[in-house]
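Left out: one protein chain. Kept in place: all the others.
And now, subunit A:
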Amino acid sequence: MEFAAVVIIFINILLAVNLAVGTTPIMVWWERRVSGFMQGRSGPNRAHIGGIRLGGLVQSVADMIKLAFKEDFIPAFIKHKMFFIMAPVIMFICSFLTVGVIPFADRLVIDGVTYTMQALPIDLGILWFLAFAGLSVYGIVLGGYASTSKFGILSSIRAIAQVISYEASMGLAIISMLIVYGSVNLSDIAEYQGGLLFGFIPAWGIIMQPLAALIFIVAAFAETNRAPFDLAEGESELVAGYHTEYSAMRFGLFQVSEFAAMSAASALIVTMFFGGYQVPWLNTQALQENINIVLFAMMIILPATIYFFTQWIKKNNTWVDENDPRAKESKILIKIFKGIAIAVVVILALLLLFGLGTNGTNIATAMIQVSTFLLKFFLINFFFVWIRWTLLRFRYDQLQLLGWKVLLPLALLNIVITATYVLVLGA
């Protein structure tokens, strides 16, 4: 294999793994701090390594280390030990594999050879997501069943009924999207969204199909067992639902797979409805043609962003006690960020001075697109967290009512309208 191919495949796999698993501590951190800020409190901000707190991110690392080193305890009354052990693993693998088909950038051409920027080189795309999203509920069901506990089994029943209800509307919402895009391959879908609607609006899925986007996002919340649809672990009734009997890293695996499923859902929502890796009004070709202008714009925007961020750090990242190592954190962080800003400016200036060449242009475009994708991805993840701390949990009958009586007819109606429109106008 070519050296370039190895590097690209490695980078893709690294990206997919990090999006699925590596984001978990970040998501836990966001969940706790964002919820804190929304409720007028601060959230975890004390744990530190040598004074470095990173706004509380160190707390997530500490929690993970704690989970990993806890005693792996299986209660004596559990008869199906193998199912009990397998359940979190199944859930984890299913959530984890979903991210593999997400394109992180447009097809990359290096020395005339084309590489797809996704971790798994398969064309199944959206079908792969549907398959594994449906399969991951087996983890919950097995876990609840093998727990030999009423909380677990009730939670499993709820989870499976919920997934059946919402998978239907989700599939139908996807069908209307497929009518628009004409392909199941997510690379094609993202490429399609690089175009413009009426010449000035980016042809993103959410603009072409707002109803399908709404249905898909609601169903994705239900599929990933996130609030307001997290009835499977409704702590007011079921203690912790399917993971009541789990402890240590087995519980941690459930937690990681919950966040991996959330990440997968956000990655798919980005790819299907928010233009994937596309920068609005700048599709791949436009990016490659105007790469110098884009780099110059980045040279101004990035240091400016970092400047405002350091101002924010100076103002907010403080510690009352002067002698505490945590009081010195802001200075260190500001120095690091200033260093990053200078490095970025120097690298971009060198690139602009010496020119990029064809391969360089392609790689720079891919990097910009990956960053765009990550930005959108984190914004959608923030949306997940935001929704969770705003909406209350649905009552079970309301959940089923919403699924069958509202979302399903709406999805069917949307298909009919879309199909008629496409047939009549031949567009």
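Everything that follows uses one rule, which is that a residue touches a chain if its C-beta (ideal position, glycine included) is under 8 Å from a C-beta of that chain, and two chains touch if they have at least 3 such contacts; residues count from 1.
Following the convention adopted for this analysis, contacts and distances are computed from a predicted model.
Going by its UniProt record, the hidden chain of the complex is named "NADH-quinone oxidoreductase subunit I" among "Iron complex transport system ATP-binding protein", "Xanthine dehydrogenase", "NADH-quinone oxidoreductase subunit I" or "ABC transporter permease". Looking at A:89, A:131, A:168 or A:387, the residue that reaches the missing chain in the full complex is A:387. Of the listed residues A:4, A:17 or A:34, the one in contact with the hidden chain in the full complex is A:34. Against the chain not displayed here, subunit A makes contact via residues 34, 37-42, 315-316, 318-321, 386-387, 389-391.
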